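These notes are about the structure you will find just below.
One protein chain omitted, others in place.
Chain lettering (A, B and C) follows the sequence in which the chains are written, and residue indices restart at 1 in each chain.
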Amino acid sequence: MSPLHLCLLISTGLFCIGLAGALARSNTILVLLGIELMLNAANINFIAFWRFGPSPVAGNGMIFVLFAIAVAAAEAAVGLALIIAVYRHQKNIRLQDSTTLKG
Amino acid sequence: MTLSAQSLWLIPALPLLAAAIGAISARKNRSIAAGSAILAMSISFVLSCLALNGALLAPANHAFFNFDWFDLGATTVRLGFLLDPLTAFMCVMVTFVGTLIFIFSLGYMKEDANFKQFFCFLSFFAAAMLGLLIANSLLLLFICWELVGLASYLLIGFWFHKPSAAAAAKKAFITTRIGDLGLLLGILWLYDSSGSLLFYDGGHGVLELATLTSLSGQTLACGLAASTAIGLLIFCGAVGKSGQFPLHVWLPDAMEGPTPVSALIHAATMVAAGVFLVARVYPLMSADALLAAVPVHALTVVAFIGAITALMGALIACAQNDIKRVLAFSTVSQLGYMMLALGVGSWTAAIFHLLTHAFFKALLFLGAGSVIHAAHHEQDIRSLGGLRTKMKVTFANFAIGMMALSGVPFLFSGFWSKEAILHAAHGWNVSSLPLYAGLAAVVLTAFYMTRLIAETFFGKARSEHAEHAHENSAVMTLPLVILAVCAMALSFLAWPSPWLQHQLDPELQIETSGHGLMILSIILVGAGLSLGWWIYGRKLRQTVQQRDPLNHAAPAVMAALANRLGFDELYAGTVGRVNTLTAAFANALDRWVIGGLVNFLAHLGVFSGGVNRQIDEDNLNGGFDRVSASIRGSGQRYSKAQTGEAHGYLRVIAIAFIVLALALVMGGVR
Amino acid sequence: MSLSTLSSQLSTAATASSAAAAAASPDSFLERAPLELRDWAVNLLPTPVQWLAHHLITIVCILAVFGLFFAFTTIAERKLLARLQNRLGPNRSGLPKLSILPWHFKHTLFGLSQPFADAIKAITKEDIVPAAADKLLHFLAPVIVVAFSLMTFAVLPFGRNIIPVELDAALLYFFAAGAATELAIFMAGWSSRNKYSLLAAMRALAQLISYELPLILSVVPIVLVTSTLSTKAIVLAQSGWTFGFLPHWFVFTPWGFAGFIIFLIAALAESNRSPFDLPEAESELVAGHLTEYSGFKYALFFMAEYFGLTALSGLGVTLFLGGWQAPLPFLEFIPSYLWFMGKLICMIVFFIWVRGTLLRLRIDQLTRLAWQFLVPLALLNIANAAFWVLTTQWSLPLQFVRWGVSAAIVVIPFIMMGRALSASYAPRSYRYAP
Partner (left out) sequence: MIPALFLIALLMLGSAAAAMLLRNLIHSALLLIVSWAGVAAFYLWAGAEFVAFAQILVYVGAISMVVLFAVLLTRQNQIIDTVIEPASRARAATAFTVAACVAAVFSAAILSTKFHPAAPEAPTASVKEIGLTLMNEHGGALLIVGLILTVALLGATILAATDRDEDQSQPSDAALPPKETP
């Protein structure tokens, strides 16, 4: 088993922890953080492939990650602002209670 | 320092700019609109003076600047500016009188809610008139001519909430349109036959010898020269605009507008446009007399129309009771004088009278406006009276204007200009009738002006409003004083020598026919004044209801005159009746013939629609309804999957992801 | 081998040798002494543990030097503030009375041993933890704050050859490590289970986050001009003198001066120093997020604050004041680390002076100063630096234009925004007062 396999397995683990958290927790903040974890797992993959992969271009994986981090920051800001707005509206942030946005 | 013909456009451009500023400024922002209007007019006045200075350096020269407007196929439509003494004098007069009227309006319109709009319209009016004056092209002149008409429509109908004002505006617009139709036909004919509309174009213009010769050389089937016909058509426009005999009916009604508007229309801008037009195209009008042997000359028609108008206006003015209407009919009469002068061949005398008349008529109107403003919009002279002591400044100035209009000798400019006209009429060798009409009008003018002064200013106040009248503020009286000074000072344009006429036409030879005519006219003026004072001044009116002394003497004549000789009824009875009948016929045609056809078609459509509907509902819709009901049902069942629960969605995505990944792994896709 | 490759090889060899010469020649014995000492000590140990010893010695040195520096900073602050306030300050504590000696050494050492007495007191005091507190976090907060504030020292070049860790992304590292102190403050405030602590922690966080922005933005121009994030390279970029006596420090350029001022203000606020000491304004709040801390934990927080101040001062010296460079050529015989320490002490004294002079700001003034004054100016300063970089090639007469324009970009917005800001401060009004 090469280091690349190991790294990918670690990122799979992180991804699945994030997924399980997002699916299981009722607190919207934690769901959002689970999604952040999944993003981080993807970033780990980028770095792993950059480090151990055959890519000839130096720095491309890092740049992918940098952009992903920037977008994740934006996503977190907007998501948490939405959560605060939802909280102000329905006085709690249980995800299963915010079901009014349906047909 | 002079202003070249090329930069002449600045003179109308400034008021136009002021109008634009007034149009876009806020409604309550009164000072910007008024200030920019007055400032623009003042600067235009200065520029006009510069232009006059340049024009007087070479009076015989017609400086022009022509440019291409647009290309129309092979031909190019050209416009141009013209600078000669006629233009320059007119510009100076219009801007000067206009500025004073604008200033007067500051006070007169102070309480009006649409103050800003008023100044916007005034500037627009002045700009259109100035554009008309500087035009070197009949086309540009016509454009500005129509803009003047539009502006006058807006201003006469300024108090449009009054039905009479709205009607008057409409009447003025439509009546002048009739004349303008003639003008337009004349322009088209002229363009057709000469290929140009420029007045002066270095030998190719319509007022230059080559074109005039060819035009007067063509003889039409009816025996007229082409230039005569074109001139008469153009004269139609002047008749409409200047309120000459058949089309004079709009002018008195235009009194419905605010008084500064009346002053502007009657003194400086609108009615002067007609006289100016004829003076401008005078070479064309007079071409047939010089170059062709035809039975009727265009100018002869002009002279007779003018004579009729002068006499008729003066007669009707004697029987009017509204202060502004008296002045309006006096304007009609004076315009008749000018036309008479044009007709008898002395266009310089006409322009001289136009200038002097502009000043004293503006003075009279503004004085009337001052009275009206002070008397809370009481305009009936029977209800006024006794204002002499209450409004001393206004009275003095009004009296100066009245004497100038009546032609009181020597000191007043009106006397000299009227003398010039009478001399010209005396020298006309076609007919003496215009001279007699002019002399009769002299007596009548003095008479009705004396009546106006006596009724308005003497005696005692005969109504509540007149009782409480008091002198207006300086912003209204100051223009009066300036105009009064000018009304007297303009005498020096003709005395001791006819300087103005020489400047306008350096080749003019003024025949001195002795002083007999002058003495006769002085006697006639004296007779008119004393007659007026004998009838109205000796026993001053005591009550509003008291009958007019002349009504005792000739009730039928006076009633007819008060009714303006029934022109309005005549037009209503003829033109209006024909119009109504035609309309009724058209209505019947529309209702029964065309309407019947349409109704038949509609019924046909309804019937076929009914048949169609039956087929549609039973056969087509049934099937579609069933299909769509089943779609709707399945959609409703399917929409139950949308729970709104984010966890569920996430779960479904994850499971779908597993399935996809499994498919990829099993399928061996790398 | 073609001619061009040969020549390039030659040129690289030449530059390498010249660089080696430049690095070697100014190294006097004093300059090399600390390194020689470390290498001697490391070489005493067996080879497998030498790398560990190498790092351990570095860590111990930092701890010892800056621990002592912290101790003497406190006494210097107390004494200086006392002088500013016309007092004497602590002057009693001297050596302990040791009975084994036949005589008592009476000198009080001007009270210089006060910090050690304070330390002993802090250690021996009772450590009170509220019953409802989250014990683990309550314990971790001071540890984290001290650890992270010490970590920032790792990338500061203390001398020509003395830099604990040579990182390519040193500046990024510095600010990343600094960011963790905010976390510690939150942990301290939240774990105390005290409403006042929590609120004060939020206030402190708001202040720190607000001022982190101008702090980082004020550093960006330097990165723009030197095109590196390495502190060592930045110091080297400031070497040299114009006309033989004007040092090439960035503070002597218009953009560098403006950046330095912004950096100073933001650094004051980041280290919770007066006039920005709202988070723990002694006379107004109950020591803010430190309310429930006592004894040694409190001392740790205190220490961390001073470490943070020292680290930021060191960064300021590195970025703007030429780092370890001597101000004049003939003063180069003094070892570089002494120059660094001297500049650092000057900065600290300046901060103490400011503390003794200026009044504390209100919270609204504080945030407005950051967002409406410092951030826009810092952004403008970045543009200024870009202009500076673009005009590097301008010839001599145009250099005056360059300086003039750059100075105008600094001065004019400063004056305009300063007027607007001071206009917005007065008059004072209370929104919630009846």
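Rule of thumb we're sticking to: a contact is a pair of C-beta atoms (placed from the backbone, for glycine too) under 8 Å apart; a residue touches a chain by one contact, two chains touch by 3 or more.
Model, not experiment: these values are computed from the prediction.
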### Task
Report, in label order, the displayed chains that the undisplayed chain touches.
A, B, C
### Hidden partner chain, touching residue among B:113, B:210, B:615 or B:661
B:661
### Summary
Of C:95, C:176, C:246 or C:334, the residue that touches the missing chain is C:176
### Residue, one of C:85, C:227, C:357 or C:399, that touches the chain absent here
C:227
### Task
Can you list, in ascending order, the chain A residues touching the missing chain?
1-10, 12-27, 29-30, 33-34, 36-37, 40, 43-44, 47-48, 50-55, 58-63, 65-67, 69-78, 80-85, 87-88, 91-93, 96
### Query
Residues on chain B that touch the omitted chain in the whole complex?
647, 651, 654-655, 657-658, 661-662, 665, 670
## Note on the structure
Across the whole complex, the chain not displayed is touched by chain C residues 134, 137, 167-169, 172-173, 175-177, 179-180, 182-183, 186-187, 190, 198, 202, 205, 209, 212, 227-230
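By definition in this document, only the chains that are shown with their structure count from here on.
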### Task
Name the graph shape formed by the protein chains and their touching pairs; answer line, ring, star, complete or other.
other
### Task
For chain A and chain B, let me know how many angstrom lie between their CA-based centres, rounded off.
79
### Task
Calculate how many whole Å lie between the centre of chain B and the centre of chain C, each centre taken as the average of the chain's C-alpha atoms.
85
## Note on the structure
CA centroids of chain A and chain C: separation to the nearest Å works out as 35
## Note on the structure
Among all residues of chain C, those touching at least two other chains are none
## Note on the structure
Contacts with two or more other chains occur in chain B at residues none
### Task
Name, in rising order, each residue of chain A that touches chain B in their complex.
19, 22-23, 31, 95-96, 98-103
### Query
Which bits of chain B are touching chain A when the two form their complex?
639, 642-647, 650-651, 654
